[in-house]
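For this depiction, one protein chain was excluded, whereas all remaining protein chains were kept in their positions.
Note that the chains are named A and B in the order they appear, and that numbering of residues resets to 1 at the start of each chain.
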Amino acid sequence: MVSLKDLPEEELFLAGSTACQGCPSSLALRIAFKALGKNTVLVVVASCTSVLQGSYPLSAIDLPLMNVAFATGGASASGVVAGLRALHKRGDLDEEPTVLVWAGDGGTYDIGIQSLSGAAERETNFIYVCYNNEMYSNTGTQRSGATPLGAWTTTTPGGKAQQRKDIAQIMIAHRIPYVATASLAYPLDFYQKMEKAKAMEGTKYIELMAPCPPGWKFPSSQTIEVSRLAVQSGMWLLYEHENGETRFTAATKRIIEGKVKKKPVKDYLEMQGRFKQVLSSPEGQAAEDALEQEVTESIRRLHGWVPEYI
Amino acid sequence: MKVLESGNHMVALAANAAAVEVVPAYPITPQTQIIEKVADLIADGEMDAEYIPVESEHSACAALVSASLTGIRAFSATSAHGLAYMHEMLHYAAGIRVPVVMANVNRALGPGWNIWCDHQDSISQRDTGWLQVYVASHQEAVDTVIQAFRITEDHSVLLPLMLNLDAFVLSHTYMDADIPAREEVAGFLPRYRPLWKLDPRKPVTHGSVVYPVDFSETRESMAIGQENAREVIRRAVSEFEEVFGRNHGDLIETYRLDGAKVVVVAMGSMAAESRVAVDALRDRGEDVGLLRVRFFRPFPTGELRELLAGRDRIVVLDRDFSYGNEGALYTEVKSALYRYADVPANNIILGIGGRDVTHTGIEELVLHSADGGLPEVTWGDSRISDGHLVTRDLLREFDELMDE
Partner (left out) sequence: MEEKEEVGYMTSVSRPVKGCAGDTGEWRVFKPVKDDEKCNKCLLCWVYCPEATISKDELQIDYQYCKGCGICAVECPTGAIVMVKEDKQ
């Protein structure tokens, strides 16, 4: 059982970056780097992370890093993995580094889905982390395929009319060895999932919910609290899938087992300015109900059935 | 090793001789046999490279570039729509300065769907920063693949190179050529020594955000790389000749230019065909010569100025067209001569969409241009006829739908 004491002290994310106050991506990078260590090659897909790392000639990330085009997360990783393998074969590289792709939901759900899917189908040996802030954050908070129903974005000013996709489920259907979801409110759960992924061969997909203070409209001090409510309300389910089995983890596990009561989705929605408009509109109740239904449907798909106390 | 093979297969064999280490692969007619041959060579244990069967050309270029950035030699191949699909990534490859080599089998872009030869695909990419060479024979294709890495990996260049060969005319026809052995090539082409790469022992960030205050310098630096390439190309070609005894020209190749009053300027297999036309015209007492442009980027401005000044006429053959203006090679030739030499010139658009270009056809057009009988820019072999004009009938039919 790992505890915070066991997390390495070394920081590969260097303080003084261009990230916003309270940015979930910079925090997630910090924790991910502690799990993976220095023998890592990072591929950053066009996203906020391309920008929060600073600009030429300085960088906030103390790892070999390649900033790649928006659609190319999986493809760029494939090239890096092949190149490193070629170097290892000819004796120029002792231990093949871990290859980590860091992409947002835009570069994963939408424009990047092709290259992620291809890389997964080829059983490419890399870890793909999608940090999901449920919109195109870097270009100024437009909707993405991950934006939930009812959420305000600049391109859904009346609130999004459609439900979001579930890419983690799509990745399970790719039959890759490891699919997991994570939350910053459960940092040890995230850390352990990264460690687990590092030790495996094949494509490992981890999706982290990343509440964005300016995009979701909440104070920068609430990033962890919003992450927590997402899990406690079921809007973000924590699980891992390997060997054909799905296993809930952390607070989601406690909710499914009936040890802790699931909080209403409303509690989570009310923390964020992006839902204010839909909640106060005539469609508010319908949207809330639809989101609760999305939660139970996700649980049914993952668990097989929905416990009556949820 | 002497082989009788198709142009496509020869390119694959040459890439193997050049000891490429990673090949991202995506099929598209008429390039497919290049990547199929690579797969065969690897499966047979004759080639030691990582093969990435990607899911699109955009991904092929992405993987090509990222593989190269780890510090290894990478190669791929594409054509037409595949090349167009990876357009964004072509800019990316040049901007991140990786010395990758990609074969492009020149094919028309549709619609209408056309798998046959013209140069529209590569011409459309001329501003991306890639070096571009156009080969005119199987042996030249082999030798240029090997020279290509010598050129791109030079530390004063470090730009990607597109090696163009004509669809079907070169890609699918069988000729004999010599494929040098790996050991022979290794002497001429040493291992790639990257200036920058992805390595945990020396962590740096590649492809950062660059503000206006610094960006222009990255681009001027690319321009300098292209200029440096001129001398690097000449050196590579002459050293290749010393080792292997073959020379297909450097930035250009000339044929019977001595005393030529009329010079045909062309690229690719049309230029090879033009040699035959030149011989026939010379036999008829016409003083015609050929200037074959091999490298379109960097453009051989100096060579054209030196060799075309003082001629009576230039006839530029284009297997492409820049809609709204004229053939691209023509524009570039005129631009090279602007204010330097005032030579009358004609632009003949030929062979679009794989229409067969024959030496007799070229002969007639050259003679026709000489007697002043051609407009400055002319579609040499295209004849729009009433049979092509369906518009009015169709309009009537669709109008009738509206009335119903």
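We adopt the following convention: contacts are C-beta pairs under 8 Å (C-beta built on N, C-alpha and C of every residue); 3 or more make two chains touch, one makes a residue touch a chain.
Please read all numbers here as calculations on a predicted model, not as lab measurements.
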Visible contact partners (per top-of-document touch definition) of the missing chain: A, B
Residue in contact with the excluded chain [from B:Pro180, B:Gly225, B:Gly249 or B:Gly354]: B:Gly225
Touch criterion as defined above, residue of B:Val3, B:Ala84, B:Val210 or B:Leu367 at the omitted chain: B:Val210
Residues in chain B touching the chain absent from view: 95-97, 155-156, 158, 195-196, 203-208, 210, 214, 217-218, 220-222, 224-225, 228, 235
Where the unshown chain meets chain A, residue by residue: 4-5, 7, 9, 11, 13-19, 21-24, 26-27, 30-31, 53-63, 184, 187, 219-225
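The definition used in the following text is that only the chains that are shown with their structure count from here on.
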For chain A paired with chain B, centre-to-centre distance based on mean C-alpha positions, whole Å: 43
Sites on chain A touched by chain B in the complex: 38-41, 43, 50-51, 53-57, 59, 61-69, 71-72, 74-80, 82-87, 89-90, 92, 97, 114-115, 117-118, 121-122
Touching residues on chain B, where the partner in the complex is chain A: 21-22, 24, 48-50, 52-56, 58-60, 62-72, 74, 88-89, 92, 197-200, 202-211, 214
